[in-house]
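Here the complex is missing a single protein chain, while all its other protein chains stay put.
In this document, chain identifiers A, B and C correspond to the written order of the chains, with residue numbering beginning at 1 in each.
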Amino acid sequence: MHPPVAVNRAELPEEVQDVSAADWLRMYRRMATIRAFEEQVNELYLSRRMPGLAHLYIGQEAVAVGVCEALRPEDTITSTHRGHGHCLAKGARVDRMFCELLGKAEGYCRGKGGSMHIADPDSGNLGANAIVGGSAGIAAGAALSAKLRGTNQVSVCFFGEGALGQGLLYEVMNMASLWKLPVVYVCENNLYNEYTHYRETTAGDILARPRAFGIPAEEVDGQDVRQVLAAARRAVARARRGEGPSFLLCNTYRYFGHHVGDVDRSYYRSREEEEAWKAQRDPLRLLRDWMIAAGLAGPEDFEAAERAAREEVAQGVAYALQAPYPDPSEVTQHVYA
Amino acid sequence: MHPPVAVNRAELPEEVQDVSAADWLRMYRRMATIRAFEEQVNELYLSRRMPGLAHLYIGQEAVAVGVCEALRPEDTITSTHRGHGHCLAKGARVDRMFCELLGKAEGYCRGKGGSMHIADPDSGNLGANAIVGGSAGIAAGAALSAKLRGTNQVSVCFFGEGALGQGLLYEVMNMASLWKLPVVYVCENNLYNEYTHYRETTAGDILARPRAFGIPAEEVDGQDVRQVLAAARRAVARARRGEGPSFLLCNTYRYFGHHVGDVDRSYYRSREEEEAWKAQRDPLRLLRDWMIAAGLAGPEDFEAAERAAREEVAQGVAYALQAPYPDPSEVTQHVYA
Amino acid sequence: MSTPSAAVRGPAAGTVREISLAQAIREALAEEMRRDPRVFILGEDVAEAGTPFKVLSGLVDEFGPQRVIDTPISEAGFVGIAVGAAMTGMRPVVDIMFGDFLTLAMDQIVNQAGKVHYMSGGKLKVPLVIRTTLGATRRSAAQHSQSLHAWFAHIPGLKVAVPSTPYDAKGLLKTAIRDDNPVLFFEDKMMYQVKGPVPEEEYTLPFGVADVKRPGRDVTLVATSSMVYVALEAAELLEQEGISAEVVDPRTIFPLDVETLVRSARKTGRVVVVDEGHRRYGVTAELAATIAEEAFYDLEAPVRRVGALDVPVPFSPVLEDRTVPTPQQVASVARELCGRN
Partner (left out) sequence: MSTPSAAVRGPAAGTVREISLAQAIREALAEEMRRDPRVFILGEDVAEAGTPFKVLSGLVDEFGPQRVIDTPISEAGFVGIAVGAAMTGMRPVVDIMFGDFLTLAMDQIVNQAGKVHYMSGGKLKVPLVIRTTLGATRRSAAQHSQSLHAWFAHIPGLKVAVPSTPYDAKGLLKTAIRDDNPVLFFEDKMMYQVKGPVPEEEYTLPFGVADVKRPGRDVTLVATSSMVYVALEAAELLEQEGISAEVVDPRTIFPLDVETLVRSARKTGRVVVVDEGHRRYGVTAELAATIAEEAFYDLEAPVRRVGALDVPVPFSPVLEDRTVPTPQQVASVARELCGRN
């Protein structure tokens, strides 16, 4: 299915040949944080300490990290119901994320948003969205705003392949293309719309859709952070040059259920499929194996990164668990600005 | 821009080589009826005898007539705000159309619908729609219904190129393609969305849009009823065979304003453009010239057809003008079935 | 959610089982699909998955994927397709997972489905059911917790059902499917597991007929959907204080059984209206205004309204629980009305 990992720098895409070992390691660390974070979220759910549900990003880490690595702090993203990875990759703090997931006052939204609505304008995160495809317009609007204000910011819209079903996306891609907006559409194809395989919901050729609106589109190995970063840099550079939108179709996989409660998955996908992705296409493993083979880092570097990630998550969740809830009177605050 | 008209049968598209001179003449007559009807509508507006506005189909006659010629009576169509031509082509009567436009009780909708909502299930017309793109789903639903009921009916969705801006169209084309629904999408590109040229509102390549959803699409000279009929027959046959939807992009032009009140058009299009289409691309003239040159009919045949059309329209409007309004108590009827 | 099952009147006689509201819905669908080949289901994850709420589990096994059709995530698109299918001889039942997603299909529901019959002068019909959910407290935050039923009741051409018990849900859904008009059918997502008596035998319930869920003398509590349980609990609380509350469930907010509401209001002279939609410009406004107008000369006190707090639904439990009417709150308003503060 995919070629074996590259083993030396020369095989790297041009756009990422300048990335230092330290930077790759930093990306590894970020992916490890996302993974540890999500494992902890699952654990919070299973131990009934988290209200509601959450949609885990485990398996897709390279997409968020690779794309956000191509961005500047002032660039913006919009995210989805499966958004924890995007938030963390763009710079959110673990402890305040947990606070939000637990409905605590120090959460990014003072507990009002929860898992599906984390927004952090300080890190350029304009918010996750619980409406599938709901942020396609918002992301383009941020791009229009950047253009009108002359800030040279780029806007990224993350969405699952399920959002290809929403007409809004096409309305907005049309305008983004007409007006050459600096927006990058990042479609994460993890094969499933909830419990239905995307082939049952998606006719024709995905890449042909943006292209029909005059938007350059490319397919990216979403498990390989090097490929993601390279493609994102191409798209972001194009946007920054004022040449308009791009579309990246990142092939990926979610290891867990649609949400934390989706435990019995056999009726819609096989265990073999799950195992194959984990064994052969894990984004953390792929990066680590390549770096070690290329002599860019040793096993101890990755162990250290993972330890640090777990530590950060453990501290973050401990902090959040004891953090106070908002005062009930806050319920009527923030309805109007 | 377009090749000169064909002068003998051999040059006709394969699908229409069996069409008799009488049939072509019948189509001419139908186009003439539509034109005379619309001229009368304009006159009703200018003389302040018609309530509200209307969107004239003059210039686009070959599209409605060519497409509907490819249909059986039980096949269905959905139409638009510019729908008089579609209704007449599918078999509506002139007098009852005028009744509807004048808000009379004998109108197809008992005066409740008016110009933008004429529906006539008896002739397979599921209704015009005043929401741009609003019937994209309805047409596909009629196709799904035909499929589920096993009737072998085909459904045609007429819409202007402005409807390409509506996301609904893409949502529905996706499902029509997935489920191989017997629906034909007929896009009439008359160059303008109201007062804005379609190039300012339409990015990329129109034909690539349906194709991206796996729907075969072709461009058709919408002024040449022979080409329209040929393309429609191809699309309808495909639908009838159970192979799914098609998309026809018919290039055409509206001679008059966006609606009857749009008289001063110079700020959005030139008089030269208008004159060029009328002089060189008139659908009635093209058919007549070809038939005469091919020896299929003489000038007197067309004069007779036009006379008959004008006569039908004159009688129809006279009838409608004196026809009674609905009883005011009807206002509360038909809210619920 | 607990069912004060003694209080919630079930059917009169015959073989009666206790089943959940989810099961009642499923039964109604299965029976109607067996009865009428024109009935089919359309929506996201309705087939093998049986919806995320599992309400439709098993239907695809009996009726096959031709009649239980999984769609892409295209609410406007598949509602539009259902409208077209309904206009041409089918009777679709559409599933909109969360009522919040109705926002994506408003044109198709309001401008198309709701108006086609009228606009065509009675020629075309749209026998369409849109099943969807309402209700908060599931910790699902602002875009998955709304109760938007008031919007649809505002639109002539649409009907709106808001059943509260398994019995009502089954009988009303069967009626909805047989109705020749578009019906919005709202199920409180927190109520799917609520159980209640439902007869084995076939039955339907008419639209526009309110049900007195509990008779009383001193104050009328008009309540919709899951708020019926809140009202019933409030009635229990009030009873302990010697206040006899009548609980009236309109069951359909359009058509609305004004007569039964007004009769109860006239009898008790005091009315509290409870609904889980936002209070402002919501269902409680119509019910209160209607009662205040029609029972004006018999009212001892102003009609009071209890709705969801006028805020987007927050995620945090400590906040969310403040937004939904509670039995205590309803009882306290009723107590005030009765001059017992």
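Basically, contacts are C-beta pairs under 8 Å (C-beta built on N, C-alpha and C of every residue); 3 or more make two chains touch, one makes a residue touch a chain.
All figures in this text were calculated on a predicted structure; none of them were measured in a lab.
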Touching the absent chain when the full complex is considered, from C:151, C:192 or C:207: C:151
Full-complex contact with the absent chain, from C:71, C:143, C:226 or C:260: C:143
Which residue of A:15, A:38, A:95 or A:171 touches the chain not shown here: A:171
Option from B:66, B:85 or B:111 whose C-beta touches the chain left out: B:111
In subunit C, positions touching the absent partner: 100-104, 106-107, 109-111, 114-115, 118-119, 141-143, 150-151, 153-157, 253-254, 277-278, 280-286, 288-290, 292-294, 296, 299, 301-305, 310-312, 314
Contacts of subunit A with the absent chain, listed as residue ranges: 76, 78, 107-113, 117, 119-121, 126-127, 129, 131, 134-146, 148-149, 155, 167-168, 171-172, 174-175, 178-179, 333-337
Residues of subunit B (touch criterion as defined above) contacting the omitted chain: 51-53, 100, 103-104, 107, 109-117, 129-134, 162-167, 193-196, 200-202, 267-268, 325-326, 328, 330-332, 335
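By our rule, only the chains that are shown with their structure count from here on.
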Intercentroid distance (Cα basis), subunit B paired with subunit A, Å: 46
Separation of subunit B from subunit C, taking each centre as the mean of its C-alpha atoms, in whole Å: 42
Multi-partner residues of subunit A (at least 2 other chains): 164-167, 200-202
Where subunit C touches two or more other chains at once, by residue number: 71-72, 74, 76-77
